[in-house]
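Only one protein chain is missing; all other protein chains are in place.
Showing subunit A:
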Amino acid sequence: MLTSESLKRIDREIAKYPAEQKQSAVMAALAIAQEEQGWLSSAAIEFVAGYLGMAPIAAYEVASFYNMYDLKPVGKYKVSVCTNLPCMLTGGVDAGEYLKTKLGIGYNETTPDGLITLKEGECMGACGDAPVMIVNNRRMCSWMNPEQIDKLLAELK
């Protein structure tokens, strides 16, 4: 299911916990699986659960709880816009709307070319930088006014 590199990384995570507490590594393991496959299919979740010796539904609980895990395929770039309260008050919603019109898609949709998926994100812990976005769960983008957004999109395309 997963490549040996991914399994090696998961093993490294497992090693951080006592041997009988393997399932403590579930969040990291799911993240590694998602990084390799682009999203978490049911098969991937079941594989990770089996690898950690836990019930598939227990891994699914985790995967469905956190919104940075994608249970459906996403585009090459996943842009998450924070619309939690502080961002919302400081232009987060407007940034989201601007992205929607620029890309011609709504939240949880992917551009027809499969390049960009737009998501509503949860607080990224940088309310002072609002509006904030995160690309592919890794790259934080701060002070995202329309100009900055254009720059970002140009870069992604």
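Everything below uses one rule, namely that contacts are C-beta pairs under 8 Å (C-beta built on N, C-alpha and C of every residue); 3 or more make two chains touch, one makes a residue touch a chain; residues count from 1.
We adopt the following convention: contacts and distances are computed from a predicted model.
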Of the listed "Cell division protein FtsI (Penicillin-binding protein 3)", "NADH-quinone oxidoreductase", "Sarcosine oxidase subunit alpha" or "ABC transporter permease", the name UniProt assigns to the chain that isn't shown is "NADH-quinone oxidoreductase"
Check the options A:S42, A:N108 or A:S142 and report the residue that touches the missing chain.
-> A:S42
Hidden partner chain, touching residue among A:M1, A:M27 or A:A58 | A:A58
Quickly run down the residues of subunit A that touch the omitted chain.
-> 42, 45-46, 54-58, 60-61, 64-65, 67
